[in-house]
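Written below as structure tokens is the structure these notes are about.
All protein chains of the complex are present and in place, except for one that has been dropped.
Which chain is which? They are A and B, in the order written, and residues in each are numbered from 1.
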Amino acid sequence: MKLTIQVNEGPYQHQSADTAYNFTKAAIEKGHEIFRIFFYHDGVNNGTRLTTPPQDDRNIVKRWSELAAEHDLDMVICVAAAQRRGIVDEGEAERNGKDATNLAPGFRISGLGQLVEGGIQSDRLVVFGD
Amino acid sequence: MSETKKFMYVNRKPPYGTIYAWESLEVVLIGAAFEQEVSLAFMDDGVFQLVKNQDTAGIGMKNFSPTYAALGDYEVTKIYVEKESLEERGLSLEDLQHLVWEDEDEDWAEKDSIHLVTRSELADVFAGQDVFFNF
Partner (left out) sequence: MSILHVVNKTPYERSSLATATGMMKDSDTLLLIEDGVLGAIKAGTSASLLSGHKVSVLGPDLAARGISADKLADNVDIVDYAGFVDLVEANDKVQSWL
């Protein structure tokens, strides 16, 4: 099965990011293909590299980056939602006059078309949110 | 273009209390360029999104409700509003914006985009869809 996963909520605030991660891992373990993971609404906050969660709890951002690196996953942060919430890469910083970037490794910022394409190209779209 | 899929965008939340109503519309607008077969469903509190005469000046937020009226221009012609949800909330079709689209096959005749359906009819519509977007 080719899967697109949509994550609508940020790390820690809701369980969505955790459930999405656990689901994605299980899908990979079963040999399915992850076409794309698309982060929308507050979900874009999964892509900031500036979090410092407590040592005795899971590091949500880091484990997304690690999963992506291990399995060559396409993790897309929605540009419009990211602009609203301050998730910035080099290109966005330049375009919008920001003096810093904060995008975590393994994520890329792109348009909503990537979500729509995911819906078209995948066998299943699974949405995790509030 | 690859196979056309039936996309259903499901709206169940009121506007302004959260961003989901607006950001869901943004997907619909961008999605129009991909020429899939699009339907929107407004049910539960989602029916509140279509209420006319929204005036957001007092809360200092952008009034995005005119965007619903523009959906016809984006070739969104199937907007399902669930009857039970309206009634439970003390609303009727008259409280909602009159949304239309222009049928170029019939000399640009103006047609209603909103289909008032029962929950049971909406379930039938859902059964025929391929992909569900939720926000």
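Going forward, a residue touches a chain if its C-beta (ideal position, glycine included) is under 8 Å from a C-beta of that chain, and two chains touch if they have at least 3 such contacts.
Note that the structure is a prediction, hence the values are computed from the model and not measured.
Asker: Can you tell me which of A:Ala27, A:Ala80 or A:Ala93 touches the chain that was removed from the display?
Answerer: A:Ala27
Asker: So that we can see where the missing chain sits, which residues of subunit A does it touch?
Answerer: Counting over the whole complex, subunit A touches the hidden chain at residues 1, 3, 8, 15-16, 19, 22-23, 25-27, 29-30, 32, 124-130.
Asker: Can you name the residues of subunit B that touch the chain not displayed here?
Answerer: Here the touching residues of subunit B are 10, 12, 20, 43-44, 119, 122-123, 126-132, 134-135.
What we mean here is this: only the chains that are shown with their structure count from here on.
Asker: Quick check: in the complex, which residue numbers of subunit A touch subunit B?
Answerer: The contact residues of subunit A facing subunit B are 6, 8, 40-41, 80-81, 111-113, 115-117, 119-121, 125, 127, 129.
Asker: Mind pulling up the subunit B residues that touch subunit A in the complex?
Answerer: Against subunit A, the touching part of subunit B is residues 2-3, 5, 7, 19-20, 23, 26-27, 30-31, 33-34, 36, 131-135.
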